[in-house]
Structures are given as C-alpha cells and as structure tokens.
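I have a structure I would like to understand better, so I am pasting it below and will then ask my questions one at a time.
Every protein chain except one is present and positioned as in the full complex.
Let's look at chain A:
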C-alpha cells in the first residue's frame, strides 16, 4: 500500500531529470506563491532530518514533507502529476516549462488503518 504515487507522465519527467542530475528527492512545499506544490532537488541539496516525514518512494525518488505539515495531510493519499507551467522555486523541472503538482484523495478505510495505526 502506498501513500504517494506518481502518474506515468510525471514519472517520465522524473526519469529525464534523473538522467541529467542523478539521485533526486521530492519535498512538499507549503505557503505562498509556488507553495502547496512538490519540489524536486538533487539528493543532498536539502537538509533533511527527523522533522521530515518520509511518505514513500515514487519512480526511485524519496518523497518528504515536514512533520508539521504532515499532521494536516496524513489522512490523504497523494499522486504526483505534472503540468505545463512555470514556478519561481528552485525545483529542477522548471526549466523544462513544467511543474509537478499534487492530486489528493482521502485514504480509504483500509489504507487509513494501515498507515495511521502504525
């Protein structure tokens, strides 16, 4: 069972970025402007510690979110997708004229038991 998944289209972009940049991570942003969107960086670029929750791995890329934000998100399932767009952050897909985005749905009862009773 997975908390976070990825669409084929987004997975293709991830593969493209991996070929160029090597190992990557996703970090879900919050806040202004380009916030509330997942960002992709080279592994090691962003300082991560126990305050970052590891939600899963999509297309070989670990997906993290800050624990404070996770508290408000933990009842939802996430799917990483990609669309045409232009972000102002440091996320690596931006020069391609693309932006990752998140589609969310509620966890099913079964998923909720599995993830949130751990």
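In the analysis below, a contact is a pair of C-beta atoms (placed from the backbone, for glycine too) under 8 Å apart; a residue touches a chain by one contact, two chains touch by 3 or more; residues count from 1.
Please note the rule applied: contacts and distances are computed from a predicted model.
*Asks:* Of the candidate names "Aldehyde dehydrogenase", "Heme exporter protein C", "Lactose transport system permease protein LacF" or "Oxidoreductase", which one corresponds to the UniProt protein name of the undepicted chain?
*Replies:* Options "Aldehyde dehydrogenase", "Heme exporter protein C", "Lactose transport system permease protein LacF" or "Oxidoreductase" considered; the missing chain's recorded name is "Aldehyde dehydrogenase".
*Asks:* Could you list which residues of chain A touch the chain missing from the display?
*Replies:* 27-37, 39, 41, 45-47, 66, 68-69, 72-73, 76, 83-92, 94-95, 97, 99, 101-106
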